[in-house]
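First the structure, then my questions, so here it is.
Here the complex is missing a single protein chain, while all its other protein chains stay put.
Each chain carries a letter (A and B) given by its place in the written order, and its residues are counted from 1.
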Amino acid sequence: MAWTPGDDVIAVQRAPEPGGAGGAYRAFGETLRGLKTTFARMLERPVVYQYPEQKLPVYPRFRGRHKLHRFSDTGLEKCVGCSLCAAACPADCIRVVAAENTPEHRVSAGERYAAVYEINLSRCIFCGYCEVACPFDAITMGHDYEMSDYNRQDLIFTKEMLLAEPLERTPLRTEDE
Amino acid sequence: MPRPEERFVTFSIDGREVSAPAGVMLADGAKYGDIEIPVFCYEPKLGAPVGACRMCLVEVEGIPKLQTACSTPVKDGMVVHTQTQRVREAQNSVVEFLLVNHPLDCPVCDKGGECPLQDITFGWGRGISRMVEPKRHFRKPVELSPLIAIDRERCILCYRCVRFSQEVSEDYQLILNERGASSFVGTFDGHPYVAPFSGNIVELCPVGALTSRAYRFRARPWDIEGSGSVCTHCPAQCNVEFTVRDERVLRVLARDNHGVDDGWLCDKGRFAYQAIHSDERITEPLVRNPDSGELEPATWEYALDVAASAIEQAGSSVAAIAGGTTTNEEGFLLQRLVRAVGSADLDSRAGLPPVPAETQRALAAPALQATIPDIEFAHTVLLLGTDPIDDVASLDLRIRKGVRRNGVKLAVATSRPSALDANSRLWLRYAPGAEHAFVAALAAAVGGADGVEALCEKADADPKAVAALAQLLQDGGEDVVIVWGQRIGAAPLPSLLNLAAALRLGERAGAGLIEVPVGGNARGLREVGVQSNAGPGLKDAKAGKSAHEIAQQAADGKLTTLYLLHADPVRDYADRRLWERALQGAEAVVAHATLLSDALRATATVVFPAESYAEKEGTIVNLDGRVQRLRPAIGRPGSVRAEWQVLADVAKRAGHDPQVLTGPIVTQQVVAAVPFYGGLTLEEIGGKGVRWQERDAASAAPEAPAGPFEAGEPLAAPRPNGALRLGTYRSIWAAPEVEVSPALKFLTAKQQAEISPVDADRIGVDNGGRVTVSAGDVSVLASVFVRGNVPAGTVFLAEATAEQSATELLGGEPGLVEVRPA
Partner (left out) sequence: MSSVLTFATVGFAEAWWIQIIKAVIIFLVGFTLVPLALMLDRKLMGRMQMRYGPNRVGPFGALQPMADIGKLLFKQQFRPRTSVGFLFAVAPAISMVCAAGAFAVIPFGNTVDIFGKEVGLYGIDVSIGILFVFAFSALSVYGLMLGGWASGSKYSFLGAMRSAAQLISYEVSMGLSLVGVVITAGTLSLTGIVEAQAGMWFIVPQLVGFLIFLLAAFAETNRPPFDLTEADAELVGGYSTEYGGGRFAAYYAAEYFHLVIASAIAVTMFFGGWMLPFGIDPPQWVDPIVVIVKTVLVVCFFIWARTTFPRPRYDQLMSLGWKILLPLATANALVTAILVVVTH
């Protein structure tokens, strides 16, 4: 069946063909219009943030640097070292080595805990799959986005670094912002 | 029982015409039509199916109820449906039912990611559970043994582990306690499940109920890589798969090869991998500092120079001994070097007496060679002078399988009681050291010759039992396989060949001899010429000295350089004191070792760090001539170099460049030097190995001399006269790799004097009591193990234990010892 356009047709506005005196006139006019546009911007206030002093508030679901969590009541780590985050990670930047809890040395609530938990943030693409994969909500994406460093080695975050709160909290966007 | 003939039947499954061998179960037959039927409890290796889990229900036309595919054999014209609504509902319900009490702690569970229960729930489960009630709880995790942890909540009661214990390894330890939902797997009285093959149940368990304690929480399936190779800890050479994470072996799994191991591993093969990453391993060359007299780390250049100059200066007074873990390639380079400097003093026989080249060629005849699967299908199997559980572990399971499933008639003729006595049709004992007399008696009995009585007298064996054994071998069926231990020595071998000729073993494909050597690759080393009286391919060569003669000469200071390739003669070989003197007497001792033994620490001039079997590249030869391939699974630690390279470098510096640049070049040289390997390539060997007897080049095997062989006059076993005859054995657990593996350490062999109840009463000791066993002025301490099957007047001691080894007492001929309470 042949297709009938019906009401779907949208007339495309085309610019006049260039050339001739009219073209030159239009080109001149457009040039002036461009100059006017940039000049008008100069009279407005700059919209940028003064970054280190003034930080951009992030949305609550912003995917920044990861955080590992503890249970608030017992202080035990939520992570049991199951490595599912490492399996889900498309950038292969998580390394988990698990170990067994003993009554004398209890780290997590389950039988096993993560003896080594490292995220190579220089590889991380902040996709949040680790957070989705985690069966214990032990890892979440935090709001911290200030992670630059002088040394690549320092971008491999260990479990202790991930468990600790970031030194400076990133401002969170309020409801009306 | 002869091998069953394969006959194919045709049946229909899900509308496909599929033909499968008759008699296989539907669960296996469906695979011929590329249809998968989910199973938990079904495992063909375990024998008859039990249908415990009900996962494999299928609809068979003509039968009103659903049938378990694992226990329904395929029949001609059968019509099976696996995708109907009924089947799907049944599968959904079974999964849901299994999960009723399963804790679903997959993130914590070691099986997570490689778990059949996860996979089948994902593939055939309902996806949701209606279960809201609390689940069954057990205390967990519990140690089933120091090697295995059991989590009873996760168990789905498939019976696999229990069946393994009851029907495969036949240790009868695992049972199912209690009834119904309270059932749990355990031992009768909570005793730890310690058995030589216990680790297999970890691999069998379809859920995370049984997990390895050594591998506990070490890695996830997506963290690891599998790497296939071969275990070299014993001559069984089971095929294994190393689980590797971050360049470390974390686990060893069985790699099913029916021709070798039948898919089982012993606990040593499964857990001794820990020795690879032991802190005690040597990872750099050590050279003795002439000033301080201590072994000190040195550069490779220096160590190679020292070793090469020691060989160059010694010239024809170089002697070399290769241990069992040496590959064909390393052995070949070693014998080339030693023969190039004009010596022929080579040995790889673990201190046992040399066998004349003629006899060796007769024994190596392809027609006389039985294969390992032949054991399973023979009419009669005779175990002669070997106990597989100690000498070649996984063969033990193979013999049990033949006896249990195929009605193989087993006869055991050993000096020491064997673990297989209970399974045998008949067993008999002879005096330790009287193997020659016994084999001559048996050959005479089978051949109908005279003098059986006299020979039995010499062997201290029961003439009636020998006659019964001869009867069994002759009338039990044509396919007779004789599994004989290299430990019986050289003297009985002509009689053994006569016996084989009398039984016409060379004429039938399923009959023959299998030698159980001492040392993992002993057969391969002999074939590539690491022995004093035959060169590569068992060809005649300039005669040299055997290990014992080498030791004598070195102790007398007549030998200048001793090359020990993975060999520790002080620990492993008979007459420990002689070897200690030999190592001290030699001017230079060059050794390759993974662990530094006390003897090497005291006497070695140069110690090269050896590769572990997970790092090696090369070939080895199994009991029945199967050439197998070692492949590197991990990188070498420290500055360890490939040993073929070390040997080639030493040879090059000593002025005999072997023209070797890579490992495969050595393999090519080996193949070129051994006629019956002709044209063998690494590709052809592949993952499963290839028996050289089955290749065309086997026709190049050395011509076997025709019998009968001159048996010689056997010596009589000494009369006890109040003293006890000394017999020795080598426990599977008496090895340095067991001692340095944390998981296996608890199994390390201690010296134990096995004596008969009669002698125990006479001496006045009981089980666990301490005794001194002394021969002349030498004595060892042992604890007593009173064993009913030990013939009176005999004591058995373990060799190669770390301390108090029986090799101390073996100062030449096996003699009499005094046993006194300590």
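General observations
Here is the rule we go by: contacts are C-beta pairs under 8 Å (C-beta built on N, C-alpha and C of every residue); 3 or more make two chains touch, one makes a residue touch a chain.
All of these numbers come straight from a predicted model, not from anything done at the bench.
In terms of the touch definition stated at the top, the absent chain reaches A within the entire complex. Summarising the interface, subunit A meets the missing chain with residues 31, 34-35, 37-39, 41-42, 44-48, 50.
Here, only the chains that are shown with their structure count from here on.
Centre-to-centre spacing of subunit A and subunit B amounts to 56 Å, using the average Cα coordinate of each chain. Looking at the complex, you find that subunit B touches subunit A at residues 105-108, 112-113, 141, 216-220, 222-223. Taken together, the subunit A residues at the contact with subunit B in this complex read 80-84, 86-87, 96-100, 110-112, 135-136.
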